[in-house]
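One chain of protein is taken out of this complex; the other chains stay put.
Coming up: chain A.
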Amino acid sequence: MPIQCSSCAKNRAMLRRPKTGHSLCKSCFFWAFEEEIHQTIVSARLFNPGETVGIGASGGKDSTVLAHVLKVLNERYDYRLKLLLLSVDEGITGYRDDSLETVKRNQQQYDLPLTIVSYEELYGWTMDAIVKQVGLKNNCTFCGVFRRQALDRGAMMLNVDKICTGHNADDVAETVLMNVLRGDIARLRRCTAISTASDGEGGIPRCKPLKYAYEKEIVLYAYFKKLDYFSTECVYSPNAYRGHARTFLKDLEAVRPSAIMDIIHSGENLSVKEGVKMPVQGTCSRCGYISSQALCKSCVLLVGLNRGLPKLGIGKHHRLHDKILAQQALTQQEEKKLKAMNF
């Protein structure tokens, strides 16, 4: 016997919602999914009318769905937003070049202007070149730090008011778990916020409209909408520890589907003891980007790369920041420690 849609009670249900367990027909699912994102946007007051919003587009499922839904909602509810696509080219052959093709197709399908900023033009290094120097270990540190800044720099070039990224509920929950496992109390407190503070002078506010959308539902949405997206793992990411957290989260979801939302709820309600030392936000004295240290992470990484000491930015070497700023030479012992290991 075909199951009826629990929402409209007319059509045949096509799917069971991973989030709630209800059986829904295709159109009711689309409606519910989009409406939820609309509610998130409205209740968290993510956008103001007339703003220019840059969508961080990687070509993957999350950002593809985000671009699609934002375009739909912008027209349906008349947000009066000017939407742009913003992509970062890390320079990874066999991965990013292919996914950027998808973004270019999206640009045409959704009729949104696309800007691509590349590591090569910003930093003078492609990820391929970085991996050649650093090796396969720790390369994600470079990529992650650089991408964050690249997105900001691209956004500044385009003069956008806000950036939104395709982080979904699974990503947020996973980050909560990761920060607990790493004991990173500062990030634990920040990671569940739907948008970064807009009043801060450092950088453009970012937000996550898909924060409460399950990854599985995003895939379902893309599948039924026949959206064109790119799904390949990055060729350089082994991601051992995060992999454990991810598997754990998926297992939790299998035991109790609401677990993802429950973790986010926990994260939102945590509060940190007074007197726990928190990093203070400042600006990098070299490039002016936000940083809690004298030098921002990407400057340290870059200096490390340019001097042939890739490990400079890996781990904590705050003591060396003054030396780098003063452009002094490092001692031989220090240099030896920071060189890439040769096998």
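The working rule: a residue touches a chain if its C-beta (ideal position, glycine included) is under 8 Å from a C-beta of that chain, and two chains touch if they have at least 3 such contacts; residues count from 1.
Basically, contacts and distances are computed from a predicted model.
Trainee: UniProt protein name for the omitted subunit, picking from "NADH dehydrogenase [ubiquinone] 1 alpha subcomplex subunit 8", "Elongator complex protein 4", "Cytochrome c oxidase subunit 3" or "Cytoplasmic tRNA 2-thiolation protein 2"?
Mentor: So the chain that does not appear here would be "Cytoplasmic tRNA 2-thiolation protein 2", according to UniProt.
Trainee: Which candidate, A:T93, A:N159, A:S258 or A:N306, sits in contact with the chain we can't see?
Mentor: In the full complex, the listed residue that touches the missing chain is A:S258.
Trainee: Looking at A:C28, A:V103, A:L151 or A:L305, which residue reaches the missing chain?
Mentor: Among A:C28, A:V103, A:L151 or A:L305, only A:C28 touches the chain that is not shown.
Trainee: By the contact criterion defined above, which parts of chain A meet the unshown chain? Give residue numbers in ascending order.
Mentor: 5-9, 17, 19-20, 22, 24, 28, 31-32, 35-36, 39-40, 43-45, 137-138, 140-141, 144-145, 176-177, 180-183, 185, 188, 194, 212, 237-242, 244, 248, 251-252, 254-256, 258-259, 261-274, 276, 314-316
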